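Dumping the structure here so I can ask a few things about it.
Shown here: the complex without one of its protein chains, the others still in place.
For chain A:
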Amino acid sequence: MNLDNHGHGEQLSSLERVKQFFQSKFGQTTDLAVVSISIGSYEGLLCYLTTMTSSDFIKKQVLKELASPEVSSPPTKEAVFQQLGNNHFAGLTHEVVTDLEQLPPKIVLGYGIILIEGVPMALAVDVRSLNSRSIEEPTTQNVVRGPKEGFTESADTNMSLIRRRFNNVNLRFEKFELGYMTHTAVYIAYLDGEVDTEIVDQVREKLKQSHIDSLFDSGRIEELLHSKGKGMQLFPTVYNSERPDAVCRHMTNKRIAIIVDGSPFVLVVPSIFTDFFKSPEDEYQWFVIGSFSRYLRYFAFILSLTVPALYIAVTSYHQELIPSILLTSIAAQREGIPFPASIEILLMEITFEILREAGTRMPRIVGATISIVGALVLGEAAVQAGVVSNITVIVVSLTAISGFVAPIYTFGSKVRFFRFGMIVLSSVIGLYGLVLGCCLLMIQLTRIESFGVPYLSLFSKWDKRSVT
């Protein structure tokens, strides 16, 4: 550290000092390569992290260039840098650095540093070459018809996937670094001219002011992007997608995409209620079918929210609402069931939640077990044992299926959470409780804002032009 006190440029000229400096910065890490090379007739040094590049890349792109005959006879040492930068590394991102302190962060990002004895400058060349997952079909948001590409963990790939879809000069990417331990690269993407600049400023501000230690998935910053003081975050106000086409479609609608390096889920802000019911596929087919399935999703949302609560309220408080024949049928099934309807439903709902959780976390090899056990627990065996009635199984399965219709998984999971509240309310005060619960939810929904955009904006203010 005592080296910091000396002048900057001079330190770069002494390779011995630079080596010492790196040693003190990086310690004993094994992936730091500090290689003495000769550039023409001069003595030089090449530093990079072996974990951020491949030896193949170094060999082909760097060492080969340095050994090429043109390098061997430059007039001065300084001219070597000029020539290297302008001719040999012109295709790679490179930069001339004069400050020793700036080198370690560069190395960490995957730059290779080239130094020449006696020259107070360093050339930083981007030699990053990482293995990443190839572009595959998205696993969480499937379409039958439509692009099959999905985002990957590499932000570069993701940005490229977006750029490919916009052959437009107005597309902007901006880089931020988040997490004081990980320095994760976070990019925002938007269409300049389309997007509301105030919202972009707000997003920038929020990303800059974040104080998180690490960032491994975009889910972590979702919370950060919620508008504070605008109601509890019971509903997601940040859209996420694995599909480039979905994200791009949103960007054409004045939205901002946020790409986090290492996460295949790209965020979109601001997001409103209706976004979570849209699937990109709706637009790829005949509009009638698209609209139909979209309305079906709203219907399923209401079903998954209210069906169990409705069942409880109606069977244990308002028997007059059920058609007689159905009531006799339900009563016949409930005959000899030891628990009240509410306990029965809660029991089955929780069982289902456990099954779902187990199904998600289970190693794929033992996945078949879930379906066998699940079918037994939730199905015929439970009915035959007289623990639950057939109708409860129907109610729970209908609810469960409806819960998965939402194209965005995070939305569906929040709905599941409210369902329990509804069940408790309706089992305590009947239909009144259900209506009360729906009112509370509605009040909450109207309060939510996402970057100043009311969450229910398409419903609350009906404007033909704004419906997309």
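The definition used in the following text is that a residue touches a chain if its C-beta (ideal position, glycine included) is under 8 Å from a C-beta of that chain, and two chains touch if they have at least 3 such contacts; residues count from 1.
Note that in this section contacts and distances are computed from a predicted model.
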Choices "Sulfurtransferase complex subunit TusB", "Protein TolA", "ABC transporter permease" or "Germination protein GerKC" - which one is the UniProt name of the chain not shown
"Germination protein GerKC"
In the whole complex, of A:T50, A:N86, A:T328 or A:T369, the residue touching the missing chain would be A:T328
With the full complex in mind, choose from A:I337, A:I370 or A:V435 the residue touching the hidden chain.
A:I337
Candidates A:I429, A:L445 or A:L458 - the one touching the absent chain
A:I429
With the missing chain put back, which residues of chain A would touch it? List them for me.
315-317, 319-320, 324-325, 327-337, 340-341, 425, 427-430, 433
